[in-house]
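Structure first, commentary second.
The complex appears here without one of its protein chains, the remainder shown in place.
And now, chain A:
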Amino acid sequence: MSARQPRFNQHLLIDTTPLPDSIPKVQEVGSSSAPLLSASYFIGARCKAYNDDYMQCKTEANGKGEMDCLREGRKVTRCAGSVLEDVNKSCLEEFRKHWECLDNNNQQLWQCRKWERPLNSCVFEKLNLEKKIPGAPENETPVHLRKRQIFAHSIMTQ
């Protein structure tokens, strides 16, 4: 995408023409930022292969990625949609508490560890998806597993 989106300042114009029928339809993930952030590591754990395929396709497509990589894009959307659906089915309460906390805290993950721990354990038991931070130094505990979060506002939410 080389140039920026057109910015119409007088009114909001929405082109409602749908995709042509030759392109298969896919159920869009209509999620807002907090649930997506909360589930991002689980999406990464389950959908790594599809994500890598899509990004490779985009890099190799050399400018025509939007048209040529629609198939990989559909796979990515389906996989992420399946993760969100599974999390909603098995761990709805923990998931909801966590992303509501994120919404109240400027999407800062370190303020909401108290609700992240039960979510992580529930998802690990039921869906076998683990949150791992690649590239973290090996000799210390990862920051999402630490007992004390230095920058959290209150000790109640740690």
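Heads up, the rule we're going with is that a contact is a pair of C-beta atoms (placed from the backbone, for glycine too) under 8 Å apart; a residue touches a chain by one contact, two chains touch by 3 or more; residues count from 1.
One rule holds for everything that comes next: contacts and distances are computed from a predicted model.
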| item | value |
| --- | --- |
| Hidden chain of the complex, named as in its UniProt record, picked from "NADH dehydrogenase [ubiquinone] 1 alpha subcomplex subunit 13", "Non-structural maintenance of chromosomes element 4", "Probable cytosolic iron-sulfur protein assembly protein CIAO1 homolog" or "F-ATPase protein 6" | "NADH dehydrogenase [ubiquinone] 1 alpha subcomplex subunit 13" |
| Residue among A:Cys69, A:Val87 or A:Leu119 touching the omitted chain | A:Cys69 |
| Those residues of chain A which, in the complete complex, touch the missing chain | 1-3, 6, 8, 11, 13-20, 23, 26, 28-29, 36-37, 40-41, 43-44, 47, 50-51, 54-55, 58, 62-67, 69-70, 72-74, 76-77, 80, 109-110, 133-136, 142-144, 149-151 |
